[in-house]
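With one protein chain removed, the remaining protein chains of the complex are shown where they sit.
Now for subunit A:
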């Protein structure tokens, strides 16, 4: 390796640039978290200071827990995200297997049809989706959200998973067939375990947009008992605009679950993106 690429001055400049941008990226999160633990006076007097013994308070969190049903919202978000992801992975993997494994008439066309949804956002069809959910009585149920997110996640899932399923060795599947395994057993027992890394990538890609979505909860399930955490915090903060302690605490509580998920899955997410899964 030549000297030109290991110049200490360059390396210093690189770190300076990255540290600057990291600070820009984390600053707002830091300000929100820190101030959520401070008294109202301290929030205004010195917004950048850390909470100290005399400025520390949990009053914001108390208001939030008393006034908003955040545990219910959290539970709703959890149910919607987990069930949608399970359905996306199961249905997506099954369809991907069919497209990758079997030669049948219309295989290519079916692949293209399912890929259409990668580029066209599902929100365009909102008017008709709402009409359908109203007439089927699913409006204000978590099922409305689960169905929408499943449909939204399928195109990319099928696309990514079928790429991976093409790489599974034919010998293995044919050995299974000679042993008399059914096509279903081959799929569930032999192929699925082998594409687990790709499934994890798809799950992580879908998790964040589902968890963070505001549009469909607002339109399809705005009732108190079906609010997701994202919609719940939006409504709560809208009502408590002037109560800075409550607003900052509500924001911190909304940040917390995503941060935990991110810390657990960040390696998977970054590996997924950088492995070129989304070419």
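The definition used in the following text is that contacts are C-beta pairs under 8 Å (C-beta built on N, C-alpha and C of every residue); 3 or more make two chains touch, one makes a residue touch a chain; residues count from 1.
Assume contacts and distances are computed from a predicted model.
Enquirer: Could you tell me which of "Ubiquinol-cytochrome c reductase iron-sulfur subunit", "Quinol dehydrogenase ferredoxin subunit NapH", "(2Fe-2S)-binding protein" or "Sugar ABC transporter permease" is the UniProt name of the chain missing from the displayed complex?
Expert: Per the UniProt record, the undisplayed chain of the complex is "Sugar ABC transporter permease".
Enquirer: Please pick, from A:50, A:120 or A:223, the residue that touches the omitted chain in the full complex.
Expert: A:120
Enquirer: Please identify which residue in A:17, A:58 or A:112 touches the non-displayed chain.
Expert: Only one of A:17, A:58 or A:112 touches the chain omitted from view, namely A:17.
Enquirer: In the complete complex, which positions of subunit A touch the hidden chain?
Expert: Looking at subunit A, the ones touching the missing chain are residues 1-2, 4-6, 10-11, 14-15, 17-18, 21-22, 24-26, 28-29, 31-32, 43-44, 47-48, 87, 90-92, 94-95, 97-99, 102, 104, 110, 114, 116-117, 119-132, 147-148, 150-152, 154-155, 158, 174, 177, 182-184, 187, 208, 211-215, 218-219, 230, 233-234, 237, 244, 247-248, 251, 254-255, 258-259, 261-262, 266, 269-270, 273-276, 278-279.
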